[in-house]
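Here's the structure we're looking at; comments come further down.
With one protein chain held back, the other chains of the complex are shown just where they sit.
Showing chain A:
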Amino acid sequence: MIQFDAVHKRFPNGTTAVHDLSLQMPEGGVTVLVGSSGCGKTTTLRMINRMVEPTSGTIQVGGKDVTRQDAAELRRSIGYVIQQAGLFPHRTVLDNIATVPLLLGWSRRRARTKAAELLETVGLPADTGRRYPHQLSGGQQQRVGVARALAADPPVLLMDEPFGAVDPVVRTQLQDELLRLQKELSKTIVFVTHDVDEAVRLGDQIAIFRTGGHLVQCAAPAELLARPADDFVADFLGAERGLKLLSLKTLAEVPQGPAPEGGPWSLVLDEANRPVHWASKDAEIPVRPLRDGDSLLAALNESIASPTGLIARVDATGVLSGVTSRDDIHQHAGQAHTEARVTA
């Protein structure tokens, strides 16, 4: 666990970057720090590994005050990923990943073996290891950055806008990968972003900062979206925050029934009973089938696009399991909102 107690940071030029911050970042969870630029989120992150020293207050990682530890040793025990990856351009990918193990005094062979393992963990082909950073795409470089941070298996991972410089498609992939990794590794992750959607996707809790380094609200994504503490938070989350909340709920609990027969539109299946499209006398509209794990937001989107208002639902193998009506989705969406407002 990472604990901030009454932490202040004033820079020599007089600006206050972080104002009286008390915050807990739970072990094994992802805490996302969001806010517009200059709100102190990056400074907050960098105080954890002493890249920035607090002016007053204490920061503990795993119960130990960070300022009482040797800064370099502390940093070796904490994974650190930055925007643009910050890879060493003169070292191969493998040697980049092996940085911290080598600093910790591992043998070169052991460090390289571990680095090769990590290439696979972050989804890069083995031959990437011999290449130089400038030979990789931005997304690949970012993966190497994550691998480098994981190399010595630190319990804590600090990520400073790690996916800020890659295109939206790659960014979504990297987010998926991070969620998958986190399921396996259960690191305590502190993640800085200014992208609300990214925060909602990745965060177990989200801390929203306002200019001047004030923490405005820290809560689970659902609670934050349903009950923003004030207008600032509501504005920051955006007008579609109601829909964003639906992105956190899955279809699993929404009932489904058999596909209707008769009527102008019918659902056409292939020989393996997988939905293909809706067909009428003179038109075919493709179907994007959804699974139980898909979000209510995706279901709502699909039901609006469907000519019948029905979404096709499939099991893990893609075989049709039933259909759900727009009304049922709406009702559950409404319920999700009510629950989020009442509980938590």
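Rule of thumb we're sticking to: a contact is a pair of C-beta atoms (placed from the backbone, for glycine too) under 8 Å apart; a residue touches a chain by one contact, two chains touch by 3 or more; residues count from 1.
Throughout what follows, contacts and distances are computed from a predicted model.
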Legend entry - Chain left out of the displayed complex - its UniProt protein name, from "RNA polymerase sigma24 factor", "ABC transporter permease", "YeaH/YhbH family protein" or "Cysteine-rich domain-containing protein": "ABC transporter permease"
Legend entry - Hidden-chain contact residue, picked from the options A:73, A:153, A:235 or A:339: A:73
Legend entry - Of A:90, A:109, A:183 or A:281, the residue in touch with the unshown chain: A:90
Inset, instruction - Spell out the interface residues on chain A facing the chain that's missing from view. - result: 49, 51, 72-77, 80, 82-90, 99-100, 103, 132, 134, 148
